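Encoded as structure tokens, here's the structure I'll be asking about.
Removed: one protein chain of the complex. Kept in place: all other protein chains.
So that you can tell them apart, the chains are marked A, B and C in the order they are listed, and the count of residues begins at 1 in each.
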Amino acid sequence: MPRITLEPRFQVEYLSILDSDGNLDTALEPKLAGEDLRALYRAMVLGRRLDERMVRLQRQGRIGTFAPTKGQEASQMGSAFTLRRIDWMVPSFRETAAMIWRGWPIEKLLLFFAGHLEGGQPALDQHDLPITIPVATQLPHAVGLAYAAQYRGDDVVVMAYFGDGATSEGDFHEALNFAGVWHVPVVFVCQNNQWAISVPLKKQTHSRTIAQKALAYGLPGIQVDGNDVLAVYAAAREAVDRARAGDGPTLIECVTYRLGVHTTADDPTKYRTDEEVAMWEQKDPLTRFRAYLEKRNLLEANVEQRIDEEIAEAVRRFESAPPADPLTMFDHVYAELPADLKAQREAMAAREPAAPARTGEMPPPSPTPMRGQRLTRR
Amino acid sequence: MPRITLEPRFQVEYLSILDSDGNLDTALEPKLAGEDLRALYRAMVLGRRLDERMVRLQRQGRIGTFAPTKGQEASQMGSAFTLRRIDWMVPSFRETAAMIWRGWPIEKLLLFFAGHLEGGQPALDQHDLPITIPVATQLPHAVGLAYAAQYRGDDVVVMAYFGDGATSEGDFHEALNFAGVWHVPVVFVCQNNQWAISVPLKKQTHSRTIAQKALAYGLPGIQVDGNDVLAVYAAAREAVDRARAGDGPTLIECVTYRLGVHTTADDPTKYRTDEEVAMWEQKDPLTRFRAYLEKRNLLEANVEQRIDEEIAEAVRRFESAPPADPLTMFDHVYAELPADLKAQREAMAAREPAAPARTGEMPPPSPTPMRGQRLTRR
Amino acid sequence: MPKLNMVKALNLALFQAMERDADVLVLGEDVGVDGGVFRVTDDLQRKFGSQRVIDSPLAEAAIIGTAVGMALYGLKPVCEIQFSGFAFQCFHQIENHCARYRARSQGRFHIPMVIRMPYGGSVRALEHHSESEEQFYAHIPGLKMVIPSGPRNARALLAAAISDPDPVIFFEAKALYHAAKEEVPEESETVPLGRAQVAREGSALTLIAYGAMVRVALEAADVLRDEDGVDAEVIDLLTISPLDRDALVTSVKKTGRAVVVHEAPRSFGPGAEIAASIMDGAFLSLEAPVRRVAAHDVPFVGFAREKANIPDVPRVVAAARATLAF
Partner (left out) sequence: MPKLNMVKALNLALFQAMERDADVLVLGEDVGVDGGVFRVTDDLQRKFGSQRVIDSPLAEAAIIGTAVGMALYGLKPVCEIQFSGFAFQCFHQIENHCARYRARSQGRFHIPMVIRMPYGGSVRALEHHSESEEQFYAHIPGLKMVIPSGPRNARALLAAAISDPDPVIFFEAKALYHAAKEEVPEESETVPLGRAQVAREGSALTLIAYGAMVRVALEAADVLRDEDGVDAEVIDLLTISPLDRDALVTSVKKTGRAVVVHEAPRSFGPGAEIAASIMDGAFLSLEAPVRRVAAHDVPFVGFAREKANIPDVPRVVAAARATLAF
């Protein structure tokens, strides 16, 4: 055998269902109930409006730096929508829309971005990890969660989010490799928004797609139009079902665009052109989906207005939160405070002005999730 | 555009020229001069015989733990043989045969494995990095060397070695990704010897080949019969020429087998069968190449004997090396010894018994290598 | 009681923890079929299966990172890093996540995991196989850092570490793996983390050590008794962090003098915190500065020079004498 091409040839697919001109591939159109489509739209609009409100809050100094979602609502919601409450969502730091959808109270997220760790505490019955800042480090956690679920026999799928830049980190590689070897129920959702702060995709990697990186781990990889919520949903549905059935992990690349700043500390005019942004504004995921719903007569009246009210109320609740009690910084270092830390706490108590009442202690985490009939097909 | 397969389809080739039954693909047979073929064979035999000698030295306690080459001589020599002296070799820890070929005196390597750092000092005119123990960490160094060569306009190629296990590390991923983006003259040679200590390839990664991992970085990847020195040479030649021409990096997977222990501290009977080893012994790279040379009437008389003598002399030189002077541990921490370390050195001098004479100071490293006309085609 | 060396004692602790609690998993490079390069996990995979004793791919960050995920789910992974010299590959997962998840999630999650690693000199090994990196972990809030000094306390401390609801870095001195056997009770035994032990009582001077250096300190104490008629107290820290400052201060209030011994490089090393803590708590009792006997501030020296770098009995004795003569 001299020089041969190894079979099977490796391939990666691209999926688009509803394009920016409103063309719909009816054969691939997912069969979602009207109520689901409305819920999806509401969540996307909430993401967009909250984003805008948060930028203002940040400019006013009421919250600190955060990373806006604008433009990526379809990538986030099309994928997160496929999860059940018992499934796990592992966010990066830009998944505001999806996190709210999963159950984070808006005021809690605002508190988080106002520098209160309380805002990072998931509820007891919430299967969500908190925001992870160091890029790509959350991906092995997702694989570990999926392993644990499989180990326990729980009917659970894990979905993990990250950006195009994250694919350069060693943790991305190691996580996908472990997922492949362990064949665990995890779906990796890359929001390829073309930029990692100021670094464009072509300086990030010489591979043509992110999806093809799946080939390195023997995983299925698919590229979807990430501004097409129907396509994202369809790809995620397929991946989640595959994971649930015991058929292992998938890498989904959502080709999308960050329409806003990287974070509120960023000035994108330094590195990209207005034309580029304008071009992507034509592909806005909201416009496209709204037109689709309109055509199907599913658009609710006053949805934006009602969402704005919801946000306004949450902002009011956020603003009435008590100031941070410094002494609580000792509450969650260890299960039991060692002697030294106790002394540090006492010293602080002696020097800090009388602090507002402590927020209630956290009850112990919930017991093992239910055990179901999980099968691994490998 | 609904669901489509992205073109071009990704593909990876497999190359074999001289198989274990002695079949030769004459169309692909590299055009190597008789003297080159003999040199290749000598280097491979030297690797094998030195290996055996070192195992005995280790058993006698005259050197410490080391990682034998046995079985991988073709992978190492077929690739290293394509380098010129001005090119750089970046070894892992198992490239004894290739390191000797590159110019490491045998006694120096022995000294290294006897716990003397002197053995890790490359000569001034040698473009070789010393042994790197932490798996895969040398790969970004290779990329940096290649970048520097390209930056300076030097006509230099860098070849880096690593194992199948190394491909799981984040550093492997990051290095290949940087190499792809920077399009630098580096050749990555993976000696896939089927095992990473006790972990077989199928527990290391779920990808079918190591070569296909190149697709994740937009690089050419090729799998070769790593026990076929002609095939390894041909693949490496092509990759080195491509790098030199400014056409960027390549990943070569040499499918080979570690016939011996992982290191002298290892007991492979715990994790693999005698039958497996016997099966691979049939594919021994030396046997196959020897038969080829015989057929071509290129075999030298007494080559094994002359090599054994060369080794014996080196062992004698190694054994007459002076004992280690502990005080030299302060010589190469910084260019200039800070006050504190000076004090630590003096304290040691006061307590250690009279030490043997210091070995000569190292002259400063050679100036910039020559600048040539390098072009990057991208 | 059977007499076990440290390898067998650790193996026993793992075996019993796994028998008792199905949530305990073992994860690392070569821990399964091979039983670990030092055989600490020997036979566990045969007993508990390859889903619970996992031969991972070669990637330290993912070993720790996936274990964090398992811990978040409620499991209790015990990870092995093959040599402590390779743990810098996963240092970001340890610092960013193991140590912080309880705080980040304000108690919603915690990380009941153990990271075992062989550390220290003595096995005639190559670079990165003989260093002592405990300082790096001791400085990270949210972690515990434990180093046993013999088979029996190794077993008890490992059992305690596995039961602990917080992440524990567990260093095992290679020098001690086969150094000595001790009687180790069959029924499971734990000792509380965070407590030092008086390994030998004395009144003239306190020698403070941990891991493989405890033996060196004890031998130095013998020499001081035999040659100088001096009665040295030896404290075995067992837990490096949180540091048992009370035990140190109590001893030095009695003896007035102290010498710290460790294999890590001297500068910015654990001895500095120990010395500073003693100064904090026993300043008025101190008759001499707390001296440190440590490795030099140099990178790996090669095993041909290792003996000259790692503290030995003569250096400890000399430091003790200088302290006594101050």
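The rule is simple: a contact is a pair of C-beta atoms (placed from the backbone, for glycine too) under 8 Å apart; a residue touches a chain by one contact, two chains touch by 3 or more.
All values derive from a computational prediction rather than experimental measurement.
Q: Can you tell me which of C:Gly32, C:Pro57, C:Pro77 or C:Gly142 touches the chain that was removed from the display?
A: Residue touching the chain left out of view: C:Gly142.
Q: Touch as defined at the start, partner being the missing chain; which of B:Arg3, B:Arg38, B:Arg53 or B:His141 qualifies?
A: Of the listed residues, the one touching the omitted chain is B:His141.
Q: Kindly state which of the options B:Pro122, B:Pro200 or B:Gly246 is in contact with the chain not pictured.
A: Selected residue, touching the omitted chain: B:Pro122.
Q: Quick one: which of C:Lys76, C:Arg104 or C:Arg315 touches the chain that's been left out?
A: Checking each option in C:Lys76, C:Arg104 or C:Arg315, the one touching the absent chain turns out to be C:Arg104.
Q: Suppose we count only contacts with the excluded chain; which residues of chain B make the list?
A: 117-118, 120-124, 129-130, 134, 137, 139-149, 151-152, 170-171, 174-175, 177-178, 181, 331-335, 338-341, 361-362, 365, 368
Q: Can you list where chain A touches the absent chain?
A: Residues of chain A in contact with the hidden chain: 64-65, 93, 113-117, 133-135, 165-166, 168-171, 196-199, 203-205, 265-266, 270-271, 323-324, 326, 328-330, 333, 340-341, 344, 348, 351-352.
Q: Please identify, in ascending order, the residues of chain C that touch the omitted chain?
A: 85-86, 88-89, 91-92, 95-96, 99-100, 103-104, 127-128, 135-136, 138-139, 141-142, 241-243, 264-265, 267-273, 275-277, 279-280, 283, 286, 288-292, 296-301, 326
Quick note on the criterion: only the chains that are shown with their structure count from here on.
Q: Could you pull out the chain whose C-alpha mean position is farthest off from that of chain A?
A: B
Q: Report the inter-chain centroid distance for chain A and chain C in whole angstrom, where each centroid is the mean of the CA atoms.
A: The separation of the two C-alpha centroids amounts to 39 Å.
Q: Taking each chain's centre as the mean of its CA atoms, how far is chain A from chain B in angstrom?
A: The separation of the two C-alpha centroids amounts to 42 Å.
Q: Where in chain A do residues touch two or more of the other chains?
A: Within chain A, the residues that touch at least two other chains are 170-171, 174, 177, 181.
Q: Scan chain C for residues touching two or more other chains and write them down.
A: 56-57, 59, 61-62
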